[in-house]
Every structure is written in C-alpha cells, then in structure tokens.
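Before I ask anything, let me first share the structure, which is written out below as structure tokens.
Removed from the display is one protein chain of the complex; every other protein chain stays in position.
Chains: A, B and C, in written order; residue numbering restarts at 1 for each.
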Amino acid sequence: MTTKARVELDRVTIRFAGDSGDGMQLTGTQFTNTSAVVGNDLATFPDFPAEIRAPAGTIPGVSSFQVQIGEIDIHTPGDEPDVLVVMNPAALKANLHTLPKGGTIVADISSFTKNNLKKAGYDSNPLEDESLAGFHVIEVDITKLTLNALEELDLDNKSKTRCKNFCALGMMYWMYNRPVEPSNEWIERKFARKPILVEANKLAMMAGYNYANTTDLIPRSFEIKPAEIAPGTYRSIAGNQALAYGLIAGSKMAGLPLFLGTYPITPASDILHELSKYKEFGVITFQAEDEIAAVCAAIGSSYGGGLAVTSTSGPGMALKAEAIGLAVKTELPLVIVNVQRAGPSTGMPTKTEQSDLLQSMYGRNGESPLCILACSRPTDCFDTAMEAVRIALTFMTPVILLSDGYIANGSGPWQLPDPESFAPIQIQRPTDPSEFKPYQRNEDTLARPWAIPGMPGFEHRIGGLEGQQGTGNVSYDPLNHEKMSHTREAKIQGIANFIPEQEVFGPESGDVLVLSWGGTYGSVFSAVNKAQKEGKSVAHAHVRYINPLPRNLESILKNYKRILVPELNMGQLSRIIQSTYGIEVEPFNKIQGQPFKIRELTDAIDALLA
Amino acid sequence: MTTKARVELDRVTIRFAGDSGDGMQLTGTQFTNTSAVVGNDLATFPDFPAEIRAPAGTIPGVSSFQVQIGEIDIHTPGDEPDVLVVMNPAALKANLHTLPKGGTIVADISSFTKNNLKKAGYDSNPLEDESLAGFHVIEVDITKLTLNALEELDLDNKSKTRCKNFCALGMMYWMYNRPVEPSNEWIERKFARKPILVEANKLAMMAGYNYANTTDLIPRSFEIKPAEIAPGTYRSIAGNQALAYGLIAGSKMAGLPLFLGTYPITPASDILHELSKYKEFGVITFQAEDEIAAVCAAIGSSYGGGLAVTSTSGPGMALKAEAIGLAVKTELPLVIVNVQRAGPSTGMPTKTEQSDLLQSMYGRNGESPLCILACSRPTDCFDTAMEAVRIALTFMTPVILLSDGYIANGSGPWQLPDPESFAPIQIQRPTDPSEFKPYQRNEDTLARPWAIPGMPGFEHRIGGLEGQQGTGNVSYDPLNHEKMSHTREAKIQGIANFIPEQEVFGPESGDVLVLSWGGTYGSVFSAVNKAQKEGKSVAHAHVRYINPLPRNLESILKNYKRILVPELNMGQLSRIIQSTYGIEVEPFNKIQGQPFKIRELTDAIDALLA
Amino acid sequence: MSETTTLTKKDFKSDQDVRWCPGCGDYAILNAVQATLPELGIPKEKFAIISGIGCSSRFPYYMDTYGFHTIHGRAAAFATGLKLTNPGLSVWMISGDGDSLSIGGNHFIHLIRRNVDLNLLLFNNEIYGLTKGQYSPTSQEGIITKSTPYGSVDRNFSASSLAMGAESSFFARAIDTDPKYLQEVLVRAAAHKGTSVVEILQNCVIFNDKAHGWTTERSTQDDHQLRLEHGKPMIFGADKNKGIRLNGLKLEVVTLGEDGITEADLLVHDETDENIAYFLTKMQAPEFPTPLGVFRAVEAPVYNEQVHAQIEAIREKKGEGSLQKLLFSGDTWEVKGESNA
Partner (left out) sequence: MSETTTLTKKDFKSDQDVRWCPGCGDYAILNAVQATLPELGIPKEKFAIISGIGCSSRFPYYMDTYGFHTIHGRAAAFATGLKLTNPGLSVWMISGDGDSLSIGGNHFIHLIRRNVDLNLLLFNNEIYGLTKGQYSPTSQEGIITKSTPYGSVDRNFSASSLAMGAESSFFARAIDTDPKYLQEVLVRAAAHKGTSVVEILQNCVIFNDKAHGWTTERSTQDDHQLRLEHGKPMIFGADKNKGIRLNGLKLEVVTLGEDGITEADLLVHDETDENIAYFLTKMQAPEFPTPLGVFRAVEAPVYNEQVHAQIEAIREKKGEGSLQKLLFSGDTWEVKGESNA
C-alpha cells in the first residue's frame, strides 16, 4: 500500500503524552496490544499525574504512556523514547527532557495556542523558536485532521475532537507498520451501544493512518519483526490484575473461598476493583471502613476458614501492623499485599518505590516474624500471589506480598499457563478431636492444625496473649514465652527448606553479583545481560523470597568479589543482607519515585568493575 | 533493746510475696523507703500478676516485690532473694524456685489451710512434708499475731486481718534493724482521716517487730550499714514517674506548655496518671479515643506550638506508625514514649522486654528516619526524657523514647538535681516574614524554622505529600524527592555531632566489650563490674542514643576482640550494629519477660573469654 | 439436631478458671450466657465468641465454644469477616465500653450500619477495668479516676444514642443484677436477624463500684427502672402507678390517677417504631427511670445475607467461575511454533 521506504528496527520506544483528558493511556494500550498481536515482545510504563485531574493544559495534568516493542527480548519500557507524541504544549514541556537529541517529536500543532503555551509555562512557541533544534519534529494538525475526517458525522465538535487520540494512534500504526484491525475490533466492542462513536473513532484512526502514508513529513515507516517468543497463547496483563488472578487461582487450588478485606488506596485499589468482578468464583470483596477493619475482617475470615487477603499500600500497611501481629501470634493464614509507593507519610502516591521492605520485616511490636515475598514483573504477580497463598496455608502464617506502583500499573505479554498444571494446595485439618491441640505442630512445617468454627469437637480458644505450647492456653510462664518466641521464628526460617534454591543468571562466580528484588527485575536483568554480552564477569540473582531468604543465598554471595544491591530506596535489602550474613554489599540506591534506567545500572556495574 | 546477736551484711535481698489483696507492693515499698532513709543503696523489682485480679489464693493471683539493699553499690534488685516472705501457699509455690538452697522463708502459717493449699495446687502441706528441706523456714502465725494485737480495737476482723502485712513488715524491720518511725509517719499521713486505722497498722507493725525480737525462731538480726552515697537530698522514684517529671522539666526549660496525647495501656498508663496531677504546670493530658487520635492530637498540639508528647506500649506504638510518619515528613517536634512490654501482639502485658527497637527504627512506610533514645534506669528516665525534649525541639523531629516495664515500675534512690542547673532549651522561631520559608533549614542542625499559627505574616501550609526544598510546596519532582529523602536522613544522623561521645566503663581496649542499651543497665553493669574485679579484660558501653549512634562508637567497637550484646529480645541492637558498621557481634538474648540475672551475664562473659 | 437439644449449661463451661475480681458483674453475665446458649437449639460447634481486649473480653476463655480473644477495639471487624466467610455460625461479640465506644467506636457504628447478623454484648461498666481504672466515654462527667484526679471534663455519650445514630436494627439494655431478665433479652437478641446490640449495665466493684447503683439498688429499683414491653403502655414504679407520657415532642413522667391521667394517656411501647427508640435513649436519670429491655427491633437488610445473595445470583447467571475462562479472557493472541527468521 505504501510507496515509502521501510526501515527494519530490532526495537523502538514510543511515549504518548497529553492532557489527562486526551486518552493517552488508552492510545498507548491500543498500540501495545496491537504490537503484541503481531508478535513483538514489549513492556509498558504508564505515568499518571497526581491523583486529582489538574486543570486541562497544565503540566500537572499531563499523563503519559511509554511502550517499548522489539524483535529482541524486552524487559523494560525503555530508558528513553525514540518517538515522543505530544498532544499539547504541557505534554511537550513535561516530557522533552526524556527524549534524547535526534529523537522524533510528533506534535498536534492545533493545541499550541497562546493560552495553552501560557498554561504550560512557555513564553514563546517551542515549535517556532529554536528550542527544539536537534530533534526531528513532525508537526501535524491532528485536531483539524480529525474534524475533517468526521465532517459528515452528526456529532458535536467536542465529541469529534475527542477522537483525535485515535488519529494519532493511526499515524503511529502506519509509521510502525501495524495492522489497524485489532483496534477496529476493540472500538466495535467498546462502543457497541453507540454506533456513531464506532464510526467516528475508526474514521479518525484511518485519517491518521492515511495522512502518515501520504504526507512528506513522514519520509519512511519502520518494521519491527516478531520476537522469538515461546509459542502459546498470550495476553497482555497489568501487575495488579495478574495479582488478583493469582489470588483467585490460589483459592481454587486450595478449595477455599477468597475473602478480600481492603480499603481503597493508590496504587493498590485496582486489586479490589478487579476482584470485585469475580463473584462467580465466590470471591467476597469487603470494602471496610478503614485498613484496620480491613485486615481484622480478613483475619476473622481466616479464623472462619476462608482464604483471607488484605491489600493496601504503605500508609495503610502502617495501620495494619497491630492486627498483623495478632495473625502472627495466632498463626492464622493471611496474605497481606502491599503495593508500594513513594513515602514517607503520604509521600507521592502515584510514584513507585521499594521503601516498605524493612517495615514489612520489623514494623510490628515484639518479635513478630512472618514470611515476605516480592513480585518482580507484572506477569510474575500472578505466580508470586499463588505462591504466597500456598505458603500462608501450608505454614499457617501471614505472608506479606510486596509489589510496587511500577509493576502494578505496568503491563507485559503473559504466556497463559494451563490451569490444569497448577498444583493443589493442601490444608492441615485435624481429624481426631480427642488428640486435638490448637498448637500441636506438624514436625516438618511446624504449622499448627487448622480447626475452624463449625467442626464438632474441636472447640478451642485463641488470642493475642502468649499461649502455652500445645494447648495455646494463656501462659505467662517465662520459659514457655522463650520457647514460643523461638518456635515462631523457627517456623518462618524453616520455610527455606521448602522453597526453591536461588537461581543465578550468569557465571557461578566472578567479579560482581547484582542482587535485586521486586519491581527492578527488568532493568537489572537488562543491564546485567548487556554487561555479560560485553564479556564482563557479572551475574544476577533476583530474590523472590526475602523472609526467609533462599537457603543457598549465603554461599552464592560468597562466590563474587563484589555484591551490588540496587534498590529504589535507601538500602533496605542491603541492611538485611549485612545483618543476616555479615557480608558487605555495595548499595546502589535511587529514591526518585521512578524506576531504574538500564543505563544507570550499567554505570553502577561498570563503576564496581573499574 | 534486743539481746540477740547482730550480724553485719554488705547486702541483702528480700522478696515479699502474697495474694494481690495482701498489699505486698505496699509492704515492699515501705521497707524500701525506710532502707533508703537509713542510707542504704537499693533497687527494687515489683512483679505483678496479669492485669486482672485473679481469685484470691491462686497462683495467678500472686503479687511480689523484691528489693535489694546494701552498704555497697546496688544496681539491681538482686538475682535471687536471701529471704522470702510468703503470706500464703500460692505465694510460696510461685516463688520458691527463686530462692536458693539455704535461703530463709518466712511463712504465715495461718494461711496454709487445706483450701488454700488446694488453690495453690499443693497435695500436701509443704511446711509439713519434706519439700522445704534445705531452707531455713520461719513459721509465724502472722494473722493471729495481728488479730491479738488489735483485740482491743473496735474494728471488724476483716479490717484487722488486712493489717497483717504491716505485722510482717515489722518483723523484717527488726530482722534488718530498721527504724519503724518512717512507716509510722507514713501510716499517719495515709490514714489521717481514719485514726482507727492509724492505730491498727501501727500496732500490727509493732507486734511483728516485738515478736521477732522475742521469739527464738529468729535467732539473730542483721545490720546493713549505710552505703557510700554522694551527699545530697534523695527520694526514691519509679521510672514512669521520673519520666513524667523529666517531661515537665523539659517543658519548663523550653517555656512551652506540655501536651500529652495518650490512651491508657499497660505498662505506660502511669505516665498519664502522673502527668494528670500537675495542672498547675499547665500540663494538658488528653485521654484520646485511641492511640491514633492520641498521637494525632499531639502532632496537632506540636503544630500549634506545644511541647507534644504521646505515650504508649508496643501495640499502641504499632497504631501510631502512620501518624509518626507524618511528623517525620512535616518535621514537627514530638516525643513518643514507648514503655516496652513482652510481645508479639498482646503478648504478656505486665512483663518486660526490649523487642520494639527495630519497630522504632523501621516501623513506618517509606524512608522515615527519626531519633531514638533509651532509658537505662528508673532515675535515668528523668534525664533521658529531658534529653528527648531537647533533641525534638532543637532538631524539629519526632524522638522515640524507649523505656520498658522493668524500669517503669522499678524504683531506685534518686539524688535530686538542682533545677537551677538545667540548661534552657532554645526554640527556632523565624523572625522575618519576608525571608520566611517553612523548609529553609538551619545550616548546623538542618532543622526547619518553627512558625506557629497566630504568628502574623508566617502563614504557610504543610502536609504529608512530598514537599519542595525550602518552600515545602507539594512537589512530585523526582530529584527533589531524592534530595528531601537524603536531607531528612542527614538531619537525624547529624544529631550525632551534638550529643556526647559514648563513654566506656573499663579498659579502652581488651578482650570483651559488653554493649547494652535500655533497662538492662543495672545487671550488665554489675556483671561487668564483677568480671573486672576478677581481673578480666572486660569493658561496658551502655548506649542511650540509638539513632543516631554516638559518633565514636564504631571506633570503640574496633578496640575489643569480641563484642557481647545482651538484649531482652532476639538480637535487635545486634542487627543494627552489624548492618550499620559491618562489625560482627555476639548476641546474647533472653526473651522470657524477665530481666537479666547478673549470673546469666557473668556466664555469658566468661563463655566469651573461655 | 438431637445432639443440641441435649446441651446443658455445663457444656459451655471451659476448663479455664474464671479470673475476674471477686464480686465483678461479669460473673453474672457469663452465667446468663452459659444458661442461654443451650436453649437456642444450635449445635455447640456453631457458636463463635469474638471479643476485643478488656476484663469483659476475657469472656471467650471461659466458654467451651470456638472463641477468639482479638485486639482492642476491633472485635466487630473480626466478627464481620468471620460471619461473611462462615455464615452458618452463631456469632457473639463480647466487648466493653472502652473497647466498643472508645477505640472501637468506628467499627461499632459500621457494624450496626451494615447490620451484620450477630449479637453484640456490650459490657458497660463506665470505666476501663483492665487497665486499672481510667474513665471511658460513658463515664459520668466529673468522675474522679486514675486519669482524672481533678474530675473528668469530657462530655460522655451513650451507647444507645450512638447506636440509633447508626440506625441500629436491634438495641436492648439489661443489667448484671437481674440475670433472669438478661437471659430473656439474650434470647430476643439471638432471635433477631441483623446486628443485635445488648448494652449490659455491669458493675466494676474495684474501679467504678455502684456506677449503676441508682438503677440497680434493690430498694429503689422499681421506681428507677422502666421495663419495656412491646405493645404495652410505659408503666413503672413500685406501685405500678407511674408512667411515661408524650407531650408534643417531649417525654414526661406522670402519675396514674393524678389529675385524671389514665393508662390511655401513656406512651405505648412499639419496638418497630424507630422514633420511640430514639426517645428512650434520651431518658436520663434522675428525671426519668432507666429503660430496660428491647428499645428497637426492626427489619432491615442484613449485610452478610445480601453479600451471599448477590454472589448466588451471579453464579446462577454465569455458573461457577472457571480459571480457564478467567485467564483466557480479554484480548489474547497466539504465538506459533516456527521461528520468524
């Protein structure tokens, strides 16, 4: 169809930026899904403004969506975009610094009005002055294009203008040689009830597509071949959604009804939104009056025999601390999801961080050990959530499942597992009332039996006061307290015997081991990968299990000259490693509410090697 | 007056034990105060049953009070009693294990009835079977003695019997050659309104005194000479009371009204009870609806210019975490008192522990640094509380002040300081509205200025969202967040430049340094003292400042072959030291809800030296 | 269920010795509950007793049923989660005035708002007992306690008024000194669908002795108590000659016989009239007798039933959820085997 040159690329990063009202998240998602359908590997990074919708046209109102697609393995949304699509001056101002010189800017000139320039804080029009020198600027009157295309339609101008994001999408589809069909189908589903909008958005998209094809402003298009991806069925999924699915899968495998006790909070709320959709699974979502009621209701559910979960973010986590301590003492299964955000206090709710790790370890009164797991990627949220359920039920313990705003909102292609392949999760139900003691432990797991109200003959009492070994009766006996304290700790540390050994990507010994956890996986993996390709002696260990740590981790750490621990905090895993193994590590910390760039990590690795 | 032999001792430990209703705490306190008046050094350990008064005569109902008095320096209530006074069988059963063979038992035989023996779980009467072989048992019918002495009085038997604790006290007074006058005076003050009770209790006391003097059961009395104590005016004071006084002194020195926002909880409630007595100091005690409201009201008071304090114990501390994070972010002065008790969860509320240290360090979401101090002795609670106030106001920061149930309820002789000698505490008030910025920091302390509502021209807004350097305006700028995070940390660590260097008791270098903190001071000091007397190369460093640690601590630690860190937890300071300095230490942990015995520490030291 | 009909009081006594101060009102309440439960025809294993923290909250340890002694103030939330997950249970929540009206106030009003089907026994001794005697939100103003040596200046509020504010579907009041009457009230509470709040005026002999003395004092109790009976005029007094009359929007105490006042003039109690219940909450001693019995018992949607009804309705429509369907929903795409070189 096109007569223009087509250039092959192995990867490209595009950032869509506009006003919160411009639908950039949607545009980015469409581009992402279509690219997935054509077989590219990819990763995305939606970047929201602060919660409240700021006045249109202002910097705080800018919302952006970055996606990297490739023929090669893609593990991050890309350090910096190759193409920046901006729907207004504020979007340009807020995002220009992310674009390297030589990068391409696609700008909707119709929005570069005096008024909008002023709102964005521009004294003069950057499209006219020299400030964009060194960039390749493609000026398009996207609004006009759209309005013209929709001229015939009997629709008010406002609604017409709203279609301009699809016009922009159409242009990108042509530039990167993507089919329009997937989006067409989506539009048809989405606006099934409003045929006029189906037509409008399709027309707008084609207008952009054709304009890109014909105009000289865009000299060539690009081709990104499908990536070498394991065959199978795929879908793209965001971290919070995957996490919710993992919990549902866990409840199915355990044969227990899922109970979510929660209170909305950014960036964890989507887990509530998602789970509230699946009542056919018997999922109960309890939106409590606050986080304390949320976790207490969950513990009540657990006491009653449910698969109990509570989800929150940092400040809510703080509020749950006392109740979590009760779950530790009463040894009830509970999954506590903390989708971390930038702190301290309210901090920057829409920005990502890894600074609740030590709170998870120590944020309770008394010696109060529990299990801690961390998700590494949007799709990994599914597996790790299921693992959290398994551990909670197998060991009768609360499990803190750490995610973060970056992977919670980010998404990636997910090779769908076969549910038949999931292992069932066993519950420890006591069988003989005459033998039953609430704290009589399983020798291997040290888990106590789980008798729930309604089981005849197993009536018993539990509570937050220290309890006697075996019976659990209230006891102030000094030696019993010491014994119980050590047993609680031993039970958690003993989990290490049941979890997989830590895997290392790269040489078994060498100059540098990069030790990471949580949402930084993609960037760290990519940086290490790059270093290895450059022949450097660098390995990568990414821990999913933080308490207990994998049983072989200590010996792994001893196989490298230096241990680099990159974290989006001020060195929390570093502290744990040092105090646990007495091994010195090199913390590499970033605390900006933003994920690591691969380059930042590459530099850190090189600095250590130097 | 007495014709019997008198033996000189340099120290003796007596434990009074009886039913909660028998007034053993009072008896012990009387013996303590009188011993103080005659110039002995001393230390006490009241040991309460669980909160609720258990049925009379049962083991859980037993309450005891141990006091060690001496001519020599006394730093602990003594590992084990020399004399055990028991008012009933349950008291004997509950305390016999604390008495070493050869020890003396004074028992009120009238209470050794079938019924009471059964309640205590004795099948046969220990006074009659062989079970007390190896002890020196003095059987006295204290009840009868008392009733006879009060025969004349027109008082019901129940009230008469209640005087038997003074009868027992009288016996001890004679045995240890103490004057009865101080208690007589106390009785007169106490019962001023009920002359009959004045007479009754005095008579009972004299009856015991004379009985001891005349009966052959007690062959000799003992003399403990006054200790070499610095001259001055003394009083005996419990930790919680001293802490309350320290806060009042701090408010006086700062010239700010004291505001306590709190919610009752064992063992911290006495701070509320104490402070609510001193309205003439303008102290406001706000008993809030819960711990969250308590700390928030305190922060509100601080925002309004008050000297704000909140007091609690472990579970309440957990509830305050979120709000404390706000105080960290808004950099408002606040003293948070945590009188630690045995955890996790509700744990053993009346028992002591040091297990909230890591919660204090890390128990908040995000990177949320603050200052942490710990009290070492009942009287030290006064000084450390004043120091907490000084730091909070000088550095505009929350300060966590750690105490524990052991020193909170324990008491010791306090050499009263001269209030004239207290240094005034300076407040940072901005003076020039045109120059004012809420986060414009003092170069030395990094503290922000403290402008309070009511000051014309300084109107400004603060909150929990990340704020811009200087202005404090809400900012999501990545680099600003990083800068502010580091500044908050730097401010706290910078306090190390303003606090005294760590002192060491003993050789400047050597085989073992015992590093301790908090309420274990007395036992650790005594154990180290003993080791030194035995010529062992052992030193003692007891830290009051835990965050930041003293600037010279690292170099001190490097001067010893081994570092022993004894704690009443599972190794929390040990973890901090290892993760901060990468220096390996030897944790020595006890988690029984009970203080260290000197012997336990001595053994631990010797084990390291071996 | 044959095994349940044979249950006796003894079956509900646990092996733990009861530990309250001698003379504490809690003993009588424990007895009343142990006497009531066997009468309900519910199998023993279906009872769950959930408490917070306080002297009263030690209650579950003394009952040989399933029991959970949780944390301070949060029992309502635990009980809600329990009932939602295990709806077949008969859930009894035990709490004190501090536990439910101070730290637990929020959960108290939201429990009542949602109308979760359980029974809340509120032991109101107008003091914090377990922590050895600080005033509570129900303590009389001016009260001298450990934390108010000069007298409290805190305005108090009442459980009944607060419960009505949260639109309680069942509220009743009883006293520890009349266990028989308490048992009757407990039976009513158990029968009600929704959150049944039973305020029990309980005496703390150690830290707030006789706080309810005006109401419970034997010699004057008939004149100081109004025993509510549905459909009956509000009459009280040793001589059954005093009554409550509505005068415009105000209640007043009148004497039958005096200036022609007859029973016909008296307010007739109607548990189903939410407004009458409101007025009962305003009756304060010494002007008015203390109302005892069921203030209000009205039908209202029951949260746990609604939750399960919604789930069932959706299961009806969609059938039991399938993981396969769930995972493979949304936009999926196939990646074929052969490489794309």
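By definition in this document, a residue touches a chain if its C-beta (ideal position, glycine included) is under 8 Å from a C-beta of that chain, and two chains touch if they have at least 3 such contacts.
Only a predicted model underlies this, so the values are computations on that prediction, with no experimental measurement involved.
Screening B:195, B:232 or B:424 for touch with the missing chain picks out B:232. Of the candidate positions B:8, B:151, B:280 or B:443, contact with the hidden chain is made by B:280. Touching the chain that is not shown, out of B:322, B:383, B:404 or B:567: B:322 (per the contact rule at the top). In the complete complex, the residue from A:16, A:65 or A:263 that touches the missing chain is A:263.
Checked against the full complex, the candidates C:49, C:77, C:91 or C:109 give a single residue touching the omitted chain, namely C:109. The set of chain B residues touching the chain not shown comprises 33, 36-37, 39, 182, 186, 225-226, 228-237, 245, 248-249, 252, 257, 259, 261, 278-282, 284, 286, 288-290, 292-294, 296-306, 308, 322-323, 326, 330, 415-417, 419, 422, 452-465, 473-474.
Where chain A meets the chain that is not shown, the touching residues are 50-56, 58, 60, 263-266, 269, 272-273, 276-277, 279, 285, 287, 289-291, 315, 345-346. Although one chain is not shown, part of chain C still touches it, namely residues 102-106, 109-110, 113-115, 137, 141, 150-151, 153-157, 161-167, 246, 249-250, 273-276, 278-279, 282, 300-301, 303, 306-307, 309-310, 314.
The rule is simple: only the chains that are shown with their structure count from here on.
If the chains shown are joined wherever they touch, the resulting network links each chain directly to all the rest. Here the CA centre of chain A is 44 Å from the CA centre of chain C. Between chain A and chain B the centroid-to-centroid distance comes to 47 Å (mean Cα coordinates, whole Å).
Centroids of chain B and chain C (each the mean of its C-alpha atoms) stand 39 Å apart. Shared contact sites, meaning residues of chain A that touch two or more other chains, fall at 292, 322, 326, 330, 463-465, 474. For chain C, residues that reach two or more other chains under the stated contact definition are 53, 71.
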